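Here the complex is missing one protein chain, while the rest keep their positions.
Lettered A and B in written order, each chain numbered from 1.
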Amino acid sequence: MKQLSIGIVGAAASVLAATVSFAQQPPVKIGLILPYSGQFADTATQMDNAIKLYVKQHGDSAGGRKIEIIRKDSGGIAPDVAKRLAQELVVRDKVDVLTGLVLTPNALAIADVSAEAKKFTVIMNAATSIITTKSPYMARVSVTTPMLNESLGSWAAKAGGTKRVFSMVSDFGPGIDAEEGFMRAYKEAGGQIVGSVRFPVANPDFAAFVQRAKDSNPDGIFAWVPGGVQPAAIGKALNERGIDPKKMKVMGQDALASDEALASQGDLALGIITVANYDHNLANKLNRAFVAAYSADYKRNPDFFSIGGWDGMHLIYEVLKKTGGKTDGEAMIGAAKGMKWDSPRGPMSIDPETRDVIEDVYIRRVEKVAGKLVNVEFDTIRSVKDPVKARMK
Amino acid sequence: MASESESGAAFSPRNFLASRTRWHALEIVFWLSTLLPFVLVPDYLQLASQIAIAALFAISLDLILGFAGIVSIGHAAYFGLGAYTAGIVSKYGVSEPVLLLVLAAIVSGTLGYVSSFIISRFRHLALIMITLGICLMLYEVANLTSWLTGGADGLQGIKIGPLLGTFKFDLYGKTAYAYALVVLFLCFLVCRRLIHSPFGLSLRGIRENPVRMPAIGAPSDAHIRKIYTIAAVIAGMAGAVLAQTTSTVSLEVLGFQRSADVLVMLILGGAGKLYGGILGSIVYMVARDQFSGINPQYWYFWIGLMMVLVVMYLPNGLLGGLEKLTRRWRGKS
Partner (left out) sequence: MLGSMAGILFDGFAYGMLLFLLSVGLSVTLGMMNFINLSHASFGMLGGYVTVTLMQQLGWPFLATLPAAFVISALVGMVMERFMFRRMYRATDLDQTLLTIGVVFMSIAGAAYIWGTVQQPVVMPDYLSGSFLVGGVNIARYRLFLIVVALVITLLMIGGLEWTRFGAQIRAAVDNQRMARGLGLDVDRTFSLTFSLGSGLAGLGGALAIAMVGLDPGFAFAYLIYVLIVVSVGGLASIWGSFVAASLLGICDMAGKYYVPQLGSFLIYLMMVGILMWRPVGLFGKR
């Protein structure tokens, strides 16, 4: 009895002590820079939803400190604005962590700020390889474009059984990266590129390009377009030209078969093959719980932007736990290096050398399951690292 | 123009111009107050520097739109060219900002001079669409020459040295604001002198009636070419200052959005008044910063509402509306 009461007193005292120390510690401030308005607004919506969900499920404190998120709108591709926002977050709001960053130019612009102010920075989406080399305090939890497309390229030539592929990509950074990645791996694995075309980023009609592809008589088409309007548009253009993904292999990166693209195309999308680091259809326990909670709150499925936001928050929380609430850049990036965890997307970790992500990559096909169009994974490439950085060494 | 002829008691062109050039007390107060951010809001200097850059860009548009009647929805062409010039040259070892600024001014001015031969021949919708066309073509060229411009990823490897070899561009934006402010003020002085000169007066004549001006000895085309080139020079400098103070240049410096933004700022403040562009940029940028801070997803709604209300209740922009209000107030008292 006595012991118990001592125990209770002791517990109460430690709780009290914890609250006191908790109250003394100022909150950890996280500056979240996303394109909330403009052309890429939906990416920000999906990512921010997952971030809110993470905070809702895991509480608003980590490592004994309260978490405070300050949201800033970079408004589309605008490195000058993104950089100013990052500077203001650092000097005015005194944030400890910078994160968000959907678009490559914006992420590259704030790398300077991250390096100069020595702030731990988590890239939640921007997928160009070089970004993480620009600041020693940066880690990435999304994926890089070459990781996905080189995986797809070698798959297409080996397991995919194609010999002659026509490539069509958007004529800007990520599209060109995707083209180079795919072509390099495809040729290395013995495939032949029979033609290629780059179309303008703002391009509402694909008919002419699909015609070119058809004229060069390939047995597979590789297509990369940014998410949003274009995946469905390119799908419809293929259909109008009589190209059936069930017969000719139509391949691309995740966004080509996003939920919205599938909904717009209907059964025309059946058979499209995409490579992805995440899909809401993945059959593991963590993912099922994540998708259920997400769609209960936001009435739609999470996508790869959402998973970036989710794992980005996870990394920040875990790092804070490991450093015991210390927030200086050195301590945080030190704790992030080599961190491993199970995500709804599968096992993943932060490469201690490059601070870039290591994760599984999935090859999937659009199929009809229980009357619904979904991406079904049928091949997995384990523990993929960014191939560009591997070659840099 | 009626209010202008009222002011001169002993009316002669020389006296009239002299009376317009005299500095008003309010002007001096305004320029002194631009120094206040250093003391009052040292956390906002980076924003202040971007406001100064936007103001410089708006003044440049005001020269052609407000004073010569050339409506342009592609003025970002010169802004972007200046930014790219400063950015690209800095990669090849020239890192002194002032030197880069001069180079950017020359390059933008050259394009401005060349295109002014086209611009001066057209009016109305054709003119508007040609300015837009030139800007969009430049955008495509910048996208096509990604070996030079970095394409859609933005220009990489920009190296801007310390200003005058001493002042580094810091995180707080002290140097950035001081630099942008000095460039803005110097350009403003030049513009102010320019519009109150006989040349400036004949420009306004061209705005009102481009056919009659040559008849009284003012060559419309030559004047338009001259002012268009000057505006291009200033826009190029604004672009260069942005490139230098942020060390970033991306395709959107040439984008339609940037042309539209500067037009909005200028009309919001009031075109044809020089201070209109400055006031418009301050109001627009501060409103945007505040609204988007409070409501990152839907702030466009509030800024749109602000624009609609300004037009409905303060025609001719904030400055035009203020002038009307003060006149009415004076009339009453």
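Going forward, a residue touches a chain if its C-beta (ideal position, glycine included) is under 8 Å from a C-beta of that chain, and two chains touch if they have at least 3 such contacts.
For clarity, every value in this text was computed on a predicted model and none was experimentally measured.
J.: Of the chains you can see, which ones touch the chain that is left out?
T.: Contacts of the omitted chain with visible chains: A, B.
J.: Quick one: which of A:41, A:176 or A:320 touches the chain that's been left out?
T.: With A:41, A:176 or A:320 as choices, the missing chain is touched by A:41.
J.: With the missing chain put back, one of B:114, B:190 or B:264 would touch it. Which one?
T.: B:264
J.: Among the options B:106, B:137 or B:294, which residue touches the chain absent from this view?
T.: B:137
J.: Just name the one of A:161, A:200 or A:338 that touches the chain not displayed here.
T.: Checking each option in A:161, A:200 or A:338, the one touching the absent chain turns out to be A:200.
J.: Name, in rising order, the residues on chain A that touch the hidden chain in the full complex.
T.: 37-39, 41-42, 44-45, 171, 197-200, 202-205, 207-209, 211-212, 215, 227-230, 232-233, 236, 239-242, 260-261, 263-264, 266, 268, 300
J.: Would you write out the residues of chain B that touch the absent chain, in ascending order?
T.: 65, 71, 118, 121-126, 128-130, 132-134, 136-137, 140-141, 143-144, 256-257, 260, 263-264, 267-268, 271, 297-308, 310-312, 315-317
Please note the rule applied: only the chains that are shown with their structure count from here on.
J.: For chain A and chain B, let me know how many angstrom lie between their CA-based centres, rounded off.
T.: Here the centre of chain B sits 39 Å away from the centre of chain A.
J.: Considering only the defined contacts, which chain A positions touch chain B in the complex?
T.: 34, 36-37, 41, 44-45, 71-73, 75-80, 83-84, 87-88, 90-92, 104-105, 108-109, 112-113, 116-117, 128, 171-173, 176, 200-201
J.: Would you pull the chain B residues touching chain A in the complex into a rising list?
T.: Residues of chain B touching chain A: 43-44, 46-47, 50, 140, 143, 146, 151-154, 156, 171-173, 242, 246-253, 257, 292-293, 296-297, 299-300.
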